[in-house]
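Only one structure is covered here, and it is reproduced in the block below.
The complex appears here without one of its protein chains, the remainder shown in place.
This part shows chain A:
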Amino acid sequence: MTEKLLISLTVNGRRHDDLVIESRYTLVDVLRHHVGLTGTHVGCEHGVCGACTVLLDGAPVRACLIFAAQAEGREIRTVESLSHGGELNDLQRAFSACHGLQCGFCTPGFLMLAEGFLAERPDATREEIREVVSSNLCRCTGYQSIVDAIEQCARGRREAQGEAR
């Protein structure tokens, strides 16, 4: 059980080759405590709350339900990848503009959920967004402002796309 493994993870485009872990360590624990990216949070450790949501090869997953060793060779993206040079991206700005966060603990999970979802469904309706938002738990906001934020971001991206065409 406590035998050590040496693994390598690719997180936010950067390779971490020197991770000495036990096979039972979850991805979220290794991201937080070994890779040193504490933006991903642990809310329940049984796959319900979604606070630990990260993107694995572009798809949202619960990082508490995956062993770190299972993520070798895959592209992992965490909340730390969203902003660039201290500038928040459009999704993060929409969360702020819509007051889509209060305590902020669940927020990284919702951001990564939305990032993965919008990449797949850029034309999502409000109802579809609400359905996806219901994957994760938030105790502060009552969800409406999270739905607003994702909708606003999607609209903005569609408009930008329209202008680009």
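Everything that follows uses one rule, which is that a residue touches a chain if its C-beta (ideal position, glycine included) is under 8 Å from a C-beta of that chain, and two chains touch if they have at least 3 such contacts; residues count from 1.
What we mean here is this: contacts and distances are computed from a predicted model.
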The chain missing from this complex carries, among "Nramp family divalent metal transporter", "Carbon-monoxide dehydrogenase large subunit", "Acetolactate synthase" or "Phosphate transport system permease protein", the UniProt name "Carbon-monoxide dehydrogenase large subunit"
Out of A:53, A:92 or A:152, only one touches the absent chain, namely A:92
Residue list for chain A contacting the dropped chain reads 1-2, 22, 24-25, 29, 32-33, 37-46, 48-49, 51, 78-80, 82-83, 88, 92, 95-97, 99, 101-108, 111, 130-131, 133-147
